[in-house]
Structures are given as C-alpha cells and as structure tokens.
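Every protein chain except one is present and positioned as in the full complex.
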Amino acid sequence: MTNEVLLDFNNVTMQFGGVTALSEVSVKIFRGEILGLIGPNGAGKTTCFNVMTGVYQPTQGTVMFNGSDITKLKRYEITQSGIARTFQNIRLFSEMTAVENVMVGADARKTSSIPASLLRTKRQRTEEKESYDRSMELLALMGIADRASDAARNLPYGYQRRLEIARALATEPELLCLDEPAAGFNPAEKQELNELILKIRDQGYTVLLIEHDMNVVMKISDRVTVLDFGRKIAEGLPQEVRENPDVIAAYLGVPDDAA
Amino acid sequence: MSQLLILWKRFYSLFAGVQAHWKSMSRVQRLSGYALAVLALYLAPWWPKIPGIGWLVNTPGTQFSTVLNDQVIIFVLVALGLNVVVGLAGLLDLGYVGFYAVGAYVVGVLTSQHASLPWIVALPIAVLVSMLVGVILGTPTLRLRGDYLAIVTLGFGEIIRISAKNLDWLGASRGISDIGKPPSIGPLKFGVIDPKPYYWLGLTLVFLVVFCLYRLEESRVGRAWTAIREDEDAAELMGVNTFKFKLWAFAIGAAVGGLAGAHYAGKVGFISPDNFPLQLSILFLAAVVLGGSGNMPGAILGGIMVAWLPERFRNFTDKRVLVFGIALVLVMVFRPEGLLPRRVRTKTAMRTSSDGKEVAQ
Amino acid sequence: MKKSRIVRASALIIGLSLVGVACGGSDDSTSDGAAASCEGVKIAFFGALTGEAGNLGVNIKKGLDLAVAEFNEANADCQVGIEAYDSQGDPDQAPALADKAIADASVLGIVGPAFSGESKAVNGKFDEAGLPIITPSATNADLSKNGWKIFHRALAGDDKQGPGLATKITADGKMKVGVLDDASEYGKGLADIVQTSLGDKAVEMNSIDPESADYSAVVTAAKDAGIDALFFGGYYAAAGKLAKQLRDGGVDAQLYFGDGVLDKGYIEAGGPAAEGSIIGCTCAPFDSNATFLKAFQAKFSEDPATYGAEAYDAATVFLAAIKSGARDRAAILSFIKAYDAPGVTKQLKWDETGEVVGTAVYAYTIKDGKIDGSLGLIK
Partner (left out) sequence: MPDWLIVRTFWDLTVTGLALGSIYALVALGYTLVYGVLRLINFAHSEIFMVGTFSALIASTQFLNIPLLEDGNYPYRAGGTLVLFLVFILFAAMFISGVGAVALERIAYRPLRGNGDAFGAIALAFLTAFVLGLIFVNETKANLIIACVGTAPISYSYIRFFKKGKKAPRLAFLISAIGASTAIAEAVGIWGPNRREQYQTPRILEKKVLFKALGTDVRVDYVIVIVGALLMLTALTLFVNKTKLGRGVRAVAQDAETARILGVNVDLIIVVTFALGGVMAGGAAMLFTLVYDQSRFNIGFILGVKSFTAAVLGGIGNLKGALLGGFMLGLVENYGSALFGGQWKDVIAFVVLLVVLMVRPTGILGESLGRARV
C-alpha cells in the first residue's frame, strides 16, 4: 500500500427523483490496498459502485481515477481505463461458456474488430490466443479451470461467484470492485475467498470490497469506510471502525453475520 | 408416460452418438465428408429424381429448382443475416424486409431504371448501400430498448416500402423491369428460364456468407454480440462498446439482407413494392426463431422450412397459411428454442487452446 | 474406422442425383411432347384462384372450363386437359409456377396471367420458352410494349379504357373531376391516363391505401375541393368503402371507376352508396352473347362475371389451334398470329404487339343493387 490516490470519489451526491441515495460522499482509495465498504442495507454501497462504474451519472461531485475525471465517461470507457466490477446478484452471460465469459472481459483490452476478424489477420489471431490463454490462466487462479467449457448457467453457485471475479480481472483493471462476493457462501468457502482476495491484492490489484459479513471485511480490509443512509459516517482501520460508536449505532440490532 | 420419456431420450442419445462418431473421425475423413455434402447440395436440383426421397422433397405444382433459388436460397440468406441481428445480438428487428428491398432496388436502379451497370458491379454497391442504410437507421434507434426497437424497425420497413411505392424515381407501383442479370460464365448461362445457374450462384453466396459469419461468430465480435444479448448492461460494464457492436450487427445483418435482395432482383428481373410487404419481415423472423435463433444451422434450417414447406404442401393451397400459423404456435410450444436450439459452444476452447490439446472437460 | 453415415448418405445422394442428370436433361419435366392425338395436350390457367384476389381468377377459370368442356364434348377423339397454376396474384410465387408450366411440355397455351404485376414477372419467361399466352384480364398499357412475341390479350388495355372513361365523364358534363387512386400499379396507371385525358378538368387527389378502413381525409379534401365528379382507379373493395364514406360525409359527386370495380363485391361493400356509379370496362357485357350466356348458366347455374367471357374467347382460340392440328407451342403461336374470327365478346384478331384489334370501351352502372350494362358502348 502506497500513499498514491488511485480513485478519488469526491463529494458525490446522487439523487433519484426526490430520494437521495448518496449525499456528499467522499472516499479515497489508495493504490494497492483493500478498502472495505460497509453499511446497513440501503446505505448506498451499491449506488457508490454504480456511480464509479458509470451506471449512474452523479447529481453532483466528481470521480477522479488515476488523476483524470471519469465522471462523464461511458461505462465501457471506464472499464477500459481500469475499473472492473462484479455484481451483487450474479450477472454472467449465462449461455456462454465459462472461458468465453472471461474472454469477453479480456477483449476489453483488444483492438482488432470486425474487418480483422473477417480476415483473420495475424494480429487478430495473436489477440485471440492471448485472450484465451489469459482467460484460462485466470480461471486457474480462481480454481475453476476444470469447468472452463461449461455453460455459465450450469456452473455451481460458488463457481459462478468466482467466475465473475475472473471476468472482472480479465479486463486488466487497476481497481477491482467486488460487490458482496461472499454472499451465500458457507464459512469454509468464505475463508477460501478471503485468501483469494488477498492473493489478488498481492498481485498488485487494488480492491474495493462491499461486504455484509463483518468478519470477512475486518479480516482482510486494510481500511474500512462505513456508509449509512447515503452518508459516510466513519473511515479508518478496521479496528478503529469497529469501535466507532456511530458505526455501532448504525449496526445496532444487526448481527455481524447478517449476510 | 415414463416409457415415452425413455423413448425420447433414446432418440436423443442416438443423435448424440452420430455426433460423437463424427468427431472421432480423422481430419481427412471429415473434410471429404464435408466435400461430399457440399457436392450433394450443388446437385440439389436433381433431388426430385432420386427414387425414394424424390417424392419427399419435390414440390408439386411448382418447379423445384426455381423454388430452390427463389424461395429457399433467398430465405436462407435472409435468415442468416437476420440471425446476426436477432439471434446473436438480441436486437428484435421487425422491419428486416426493408434491407432486402434496398438491396433489390439498388440493383434495379443501377442496372435498369437509371443506369445500365452490369449486375456484377451493382451487387457490391447494393450490399454497401444496404449496410449504409443499416447504419443510418441504426444510429438513432439502437439506443432504444428492445421492444421499442421492434416497433421502430417495423416502421422503417414500412417507410421503405411505401416510399418505393410512391416515388416515381423508384418506379412507384409499376416497379422496375428488365433488371440486369449476372454475367454468363462459360457454359453457365444466366438466362430467363433455367433457374439452376442462379441456384448455384445463390448457394455459393450462402457458403460465402456462412464462412464470413462463422469467422465473426468465432471471434471477439461474436463474443461481444452474445454478451450483449445475454446481458447488455453487464457487457458494457465488462468493457464492450455495446453501441458499436450493436451497430455492426445491424449493418452486417443489413448487408446480408441487401445481398439476398440483389440476388433476387438479378434472378427475377422485375421487382415492385408488392414484393416487399411487411408480412415478409414476419416470415423472416419466423424462419430464424423456428430454426433456432442464435445458431447458424438453425437459421438455415428455419429458412429452408419456411420457404420450402408451403411449396411442398401446395395441394391444400387455401389452408397453407392457416397451417403455417398453427405450426408456428406448435413449434414454439413443443420446442421453444427452435428446431435446432443453440448449444453452448465448446469449440472456442478447443480450437484456440495454446498447446493444441483439448481442455479437460 | 467405419465410414460415417453422413459420408455415405452424401455419396448416395450424389450418385442418385447423377443418375437423375443422366436420365433427363431438364429437371422434373413430365412429358416428352404429344403425338398426333390430343393425348397430353393441355391448356393452362395462370393467376389467382385463392388469396386476396381469388374471385377474379375463379371467374376466368370458369370461362376456360366451359370452353374446354364444350370442345371435349364435340371432339370425342381429342380430349384437351386443363392445368391450373394458382399464383395467388403474388409476383413472388409466380416465377416458380411459370417454370413449372414451361417445363411441362404438354402445356401448349396459357389463359392468363391474370394480373399485370405477375405478368411483368413471368411473361419474359414465357416469351423465351415460346409458350403462347392470351390474358383475359391484365390490362396494363405497358404490357404490350415489351416486345414479347407470345403476348396477347383478349380485351383492350388501359390506354383505351382511360380515354374512353374521360370521354364519358366529359360527355356527362362534369367540369371538376377529382382523380384518386389506390397507388397500385393498375389503379395508379389508369388514374394517370384518365387524368391526362381529362386535362384541366381534373383535380389531382393523390392516393389512398386500399387496406385502410378510414378515408375521412380524402372525404374532407373532396368536400373542400367542391368537385362534381370523382374518378377512383382501384379495386372494388376499396371503392365500396370509399363510396360509402363519401356519401356519409356529404359528398354527392358522380362516381366513376375502372374495370377493377366491376364486381358484385362493389355493390355489397357500397350498399346504397354504390347506386348510380358509372364503371368503365373494355370487357363486353355478360349478356352480349346469348349462346354463351345460356351455356354458362347451364354449366355453373350462375351468371358469368367479369372476364368470364374473355377467358372463354381466349380458350376458344387455343382450342381452335389444337383442332387445326397444331401440337407444339410454335405452331399454336403462329396459328394465333393468323387468327381472325368473331368471339363471343369481339372480333378476335391481334396486331403484332398482341393487342386485340377491337378497342371498345363499355360503361356499366349500378341500378337497384345490380350491375347494369344498358349504358352500352362509350367509345
């Protein structure tokens, strides 16, 4: 972890009609860290994600990534500039094979298009091979290479969750946003996932993690940001946040393992 | 009941067995198999003479080889093109007949109405113009969601037909006659009566289109299209420039539709707005979905069925359309994914594998 | 390793196809020409028997049936067959049917094609194959200008009908005539000719969509223009709807139509609004020939309808050719070229473009819910 700011989520307000989902939220993510983003249901975590990845245009505020403003960029341009994400409810391309799913992500970095594909130029073939090799590598990294040729919809739940991460990683992001990757996992699986996320971080990726399960978040996050009702109420090291009275109040009545 | 189920499964496993057997053969054997199949297709005009299966394929009341070209080839080409738009990219296009008409009209205008270019020169222009029209129509409309797109494309199909019907420049309701024909090559004479050369030309075009589309499908382009069809938002968030690829799908579909129209115009020599009714768009779509959308063999089969069946069963002429309608409902009830549903391809994995070995299953 | 079934199947198909190639040059032709007797001699009908415009084709087919039945009865040693090619009036379906007719060597002549659109799509084929045709109903003026040697029609074209109608309208003293059409090839073509013939009496009223239910925009325009007559080029179903809505909308201009409206369907569709409309046609009144009328009524227990008599005439010419001993298409064609005899509708003699020499235009009117031919010749 360095002190270099990778993503600067600057004073963002997001309103839907009359409802304010985020209110003047500022978050900084440093290169190489795992930042945990927590908060009760409806606190605005996924909205944060959606603003970062261009799904929503914020009503106010800017998102700076690597020093440039990405607020107005199109979604695919944001991905190509280095932010990738997974989804809270799995959104794989279910009719495609696992490896094809990952290849779609890998293609984000490729340039050959229709004419090249039609002519099968040398570069196109090289790129296809690169995409394929990289995708298989990522599937292996996630431990799901054995089902590479199966349709995504036929994969077991845990595989699908990990496939989403592989697909996101294939876009070669600098920042990886994981939206509740451990949802629906049992403790053993969660443990595996924790190790996986740490491994990813150690490969040089920056990770933004939304998680319900406090144990997961506290265990692996370098820093934690807490949202409640669309406002940032706390930020800091896991230990500090855990003892923050505002956070305790926000979570009162919500058991730690609410996921 | 359970016995029925078992029978059903047997039937399927038999089918799978043939497939496995096919895969187990050597490359040479497979290639020679393909070559023989292709040759058999080129000899299709003589199929009705084959004892045994002749009665099955023959079309009583109409000339079989004319049906092969004017109906079957046209529908197969169109189904292939529309399959890119609807089956692969998941864009519901109810006005596809418009592109078909553009192709035919460009050839008509360039070879007869306002110029007398040879057909062979007009053909690529027709394809390009259709593609351009696809881009022009697609640019404003592809931002619309699925069903809005459907009604807007339907409107475009109608706009093109009505314009052709009312613009004197396009021959209005008189249509365009004396459209140029493909140049004769050696003994192959593209005349008025013998439809066989047109069929062979059309079949060659089909192979060409299949080849090109196969290359696109088996590349990043095909993956992008499928991803868009499966989940457009997720695709965009994975870095797919969805608008660009949707526009490409639209343009390529339009180009193939235009090619079909140009081939048709060259064959029949006369086109009028009555050749391009809105209902034809719906038949085209039916061909794609009936056969199995998103799957080239399916689209081809669907095209063949929709074109050939009505001619085969000409003997109950007045009930043909009724039967067609009921059959559409029945096929959708019994096989909602079409006659040849698309299967998840495993080929990508095997073919592009870096070390040439098949990926462990 | 065994040979694949697919390989075997393909090989089998190829082999058998080659056998087919060897056996006969042209595909699925059924006959190899006829001998001196009339065995395997057929006259074909080509046009719509089913579908949208099926009525018209059925009328024509009846005329053909009657002629052939009479001939076969009179010539026990020469039985001529009938083949029907039902195109549903669709230029898309027509070529495959035409090729079938061409390939069937026993088909020596064609009564049809019934419509102008399908004629354009297939007449070139018939011309190249030398298969003579006599159409009893395709009246589009341009058809005879294509240089088709095999083309004949048993009635005058729209280039005669249009001026005839204009003459009638002028003779009726109409000064401001709205000219409307259905944007079909037939309707637009005829309306244009009528408009040109009328000169500055005509008021251009554009087109309507025949499938549409609502013509209120046209009714409003007609009312606004203050016309005293209206010509509509189109078919009977649209004409009926139009007449009704014009009358309901308070337009009482005299209505004129072309032969596409000469059908009892117009009266059904128009109801009281159809009364008094004037319809032009180059076809002769059904009762102009008493023998034909009686024979027709005896066979079908109904009156002949539009083009029935023309179809009868066309068939008669072919049958006369067969009677004269012509057994191939070329002989039949030269027989027709030289033919000059009275038919039930008119003198049957063709010029080199295939136009019949008689160019009479008749006017019909609707009286007491019936088509009335008493207006007689208008030109």
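Lettered A, B and C in written order, each chain numbered from 1.
What we mean here is this: contacts are C-beta pairs under 8 Å (C-beta built on N, C-alpha and C of every residue); 3 or more make two chains touch, one makes a residue touch a chain.
Here the structure is a predicted model, which means the values were calculated and not measured.
Although it is not drawn here, the omitted chain touches the following shown chains in the complete assembly: B, C. Taking the complete complex into account, B:Val289 is the one of B:Val192, B:Val289, B:Ile304 or B:Leu340 that touches the chain left out. Touching the missing chain, out of C:Asn206, C:Gln297, C:Ser324 or C:Gln347, is residue C:Asn206. When you scan C:Pro95, C:Gly240, C:Gly258 or C:Gly308 for touch with the missing chain, the hit is C:Gly240. When the missing chain is restored to the complex, the residue among B:Val38, B:Ile120, B:Ile136 or B:Ile159 that touches it is B:Ile159. Taking the complete complex into account, residues 51-52, 54-55, 183, 206-209, 211-221, 223-224, 237, 240-241, 244-245, 248, 250, 265, 268-269, 271-272, 275, 368-369 of chain C touch the chain not shown. By the touch definition given at the top, chain B reaches the unshown chain through residues 1, 4-5, 8, 86, 92, 140-141, 143-145, 147-148, 150-152, 154-156, 158-159, 162-163, 165-166, 233, 278-279, 282, 285-286, 289-290, 293, 313, 316, 318-319, 321-334, 336-337.
In this text, only the chains that are shown with their structure count from here on.
Comparing each chain's Cα centroid with the centroid of every protein Cα atom identifies chain B as the most central. The chain with its Cα centre farthest from the Cα centre of chain A is C. One inter-chain figure worth recording: chain B and chain C are separated by 35 Å, centre to centre, where each centre is the mean of the chain's CA atoms. For the pair chain A and chain C, the distance between mean C-alpha positions equals 72 Å.
Among the residues of chain B, none is in touch with two or more other chains. Looking at the complex, you find that chain C touches chain B at residues 1-7, 10-11, 13-14, 16-21, 23-24, 27-28, 49-50, 85-86, 90-93, 95-100, 102-103, 117, 120-121, 124-125, 127-129, 142, 146, 183-185, 187-189, 207.
Residues 18, 21-22, 24-26, 29, 32-33, 36-37, 39-40, 43-51, 53, 58-59, 61-67, 70-71, 165-166, 172-175, 177, 191-193, 195-196, 267-270, 272, 274-275, 311, 317-318 of chain B are the ones touching chain C in the complex. Residues 53-55, 74-76, 79-80, 84-85, 87, 91-97, 99-100, 103-105, 107-110, 112-114, 117-118, 120, 124, 127-129, 131-133, 136, 145-146, 148-151, 167-168, 171 of chain A touch chain B in their complex.
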